[in-house]
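Shown below is the structure under consideration.
With one protein chain removed, the remaining protein chains of the complex are shown where they sit.
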Amino acid sequence: MLPRTLYIRPSDLTKALEALEEHGPGARVIAGGTDLIPSMRARTQLPSCLVDIQGLGLDTITRTDGFVRIGAACTFSELARSGIIREMFPVLREAASAIGAVQTRNLATIGGNLSSAVPSCDSAPALYVLKARLTLISLRQQRAIPVEEFFQGPRRTVLAPAEILAWIDVPVPPDRSGSAFLKIGRRKALTLAIVNAAASVCLAKDGSTVEDATISLGAVAPTPLRARKAEALLKGCTWSEELVKEAAWVASGETSPISDIRASADYRRELCKVLVRRALTHAWKRALGGDQR
Amino acid sequence: MKRAIILVVNGTEHSVEVQPSDLLVDVLRDRLRLTGTKKGCGTGECGACTVLLDGKPVNSCLLLAIRCEGRQITTIEGLGTPDSLHVLQKAFIDNGAVQCGFCAPGMLLSAKALLDENPAPSEMDIRQALAGNICRCTGYVKIVKAVSSAARTMSGAEGGGR
Partner (left out) sequence: MNGSAIGVSRPRHDAVLQVTGRALYGDDYERPGMLYAKALRSRHPHARILKVDTSRALKLAGVKAVITAEDVPKNRYGFTHLDQPVLADDKVRYMGDVVAVVAATSWDAATEALDQIEVDYLPLPAVFDPVEAMKPDAPKVHGDSNIVSHIKIRSGDVTEGWRISSEIVEDVMRTQVVEHCHIEPHAALAELTDDGTYVIWSTVQRPFLIASDLSRILQYPMNKIRVITPAIGGGFGGKNEITIEPYVCLLAAKTKRPVKMVLSREEEFCGTTVRHPYIVKYRSGVTKDGKIVARQVEIISDSGAYVSWGESTLSKASIHAAGPYFIPHVRIDGYLVYTNNSIGGAMRGFGVPQVGFAYECHMDNIAAVIGMDPLEFRYKNLLTDNSSLPTGQVLEFVTLRETVRKAVELVGWKKEVEWE
């Protein structure tokens, strides 16, 4: 028993944007609906009109020069299954497989996951370390922004009214680089992250100097974050277990977690240390070419 | 704002009038009287409402019926009948994988989708495929056993999967 609403299935993207414009601030995009439908049921969201963006061609994964374009309406099952993603961005495949359960992954989309902007959003840390760019489209303009500039706070993004997240461009990672995603929740499926973390490591030609590293954490601040101090600490240094431990410790200090029903702030800070250490280590192994999965 | 749509359920076309806000689970149960699809939470958490949409398991409590036009919906009523059980149904009975039975329709459809894609799943594959279906009675062990025994039966007997 959902509150009544209008429903529009536009035939192309322009018509979808027109419909959003026409129906004003009460209009909402529906993609997978796994976040929107329960919110409507709980009456925390009461859209006057739903604009369906399925079947508008936003559900493809295509490889272009230097980057891969992922349509915002791609489901997590499609992402997890995609050969391109598996081969090039295992970190994203790990994030996609960590969301919900089979049934929800068959519906939920990556664009919807980002747009819902919950702090525990699993796709964000993966996209942060891949340095993805998001393309936002409205009738008036089309703009591309780094994924980190998308979130403004819990359930708040930079999306203007009648603007939608259309696709995500992920640059092809440089040679000698690797990345990984990890999540801890109260159970292994159908759960929000207590903490999630992603890391990427790019090694210099010598195979042991860290040329570049990125670390991202979720559910430990109002938005997903980059642990820049920890990243800076790693850059230019020779890889060692000690170094990684210290970076994980620094990364944990860059968070501002809260205590809630899922875990206490202290527990989250501890988890950050563990997850960052493990994510960096996986990423490093992948950079060495020792572990592709 | 009612709209007439055609839903294809278990191979049969049904024409129904729906509100855009009507959920697939309610249309299946209340309008088409296909009550084998169960509702345990209404929020995508329990999996009792699982149906197959174009062969893939989804939560019918999270799906607007109006969005399912032109797609193939399979419910438990379409899996097998008391006179002609699907191998999975038989395996659930033989392995004692059913207690109260309320989770069974959803479990069976998730299991069916798994075996369609992966005829020889490991225990971990089975557990992951069923992670979106909660069973409060059995403790899952016998359900996992039933699915792997069905997989063996199906791969042993060609075409035994109906």
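By written order: A and B. Residues from 1 in each chain.
The rule is short, and it goes like this: contacts are C-beta pairs under 8 Å (C-beta built on N, C-alpha and C of every residue); 3 or more make two chains touch, one makes a residue touch a chain.
Note that the coordinates shown come from a computational prediction; the quantities given were computed from them, not determined experimentally.
One of B:I5, B:L24, B:C103 or B:V144 touches the chain omitted from the figure, and that residue is B:C103. For the chain left out of this panel, the touching residue among B:Q89, B:S110 or B:S148 is B:Q89. If you put the missing chain back, the residues of chain A touching it would be 1, 4. For chain B, the list of residues touching the undisplayed chain reads 29, 34-43, 45-46, 48, 75-77, 79-82, 85, 89, 92-94, 96, 98-105, 108, 134-137.
Quick note on the criterion: only the chains that are shown with their structure count from here on.
The distance from the centre of chain A to the centre of chain B, with each centre set as the mean of the Cα atoms, comes to 30 Å.
Residues of chain B that touch chain A in their complex: 1, 19-23, 26, 42-45, 47, 50, 53, 56-59, 61-64, 66-67, 110, 113, 128-129, 131-133. By the touch rule above, chain A contacts chain B in their complex via residues 1-7, 9, 30, 33-34, 37-38, 40-41, 50, 52, 54, 77, 100-104, 106-107, 188-190.
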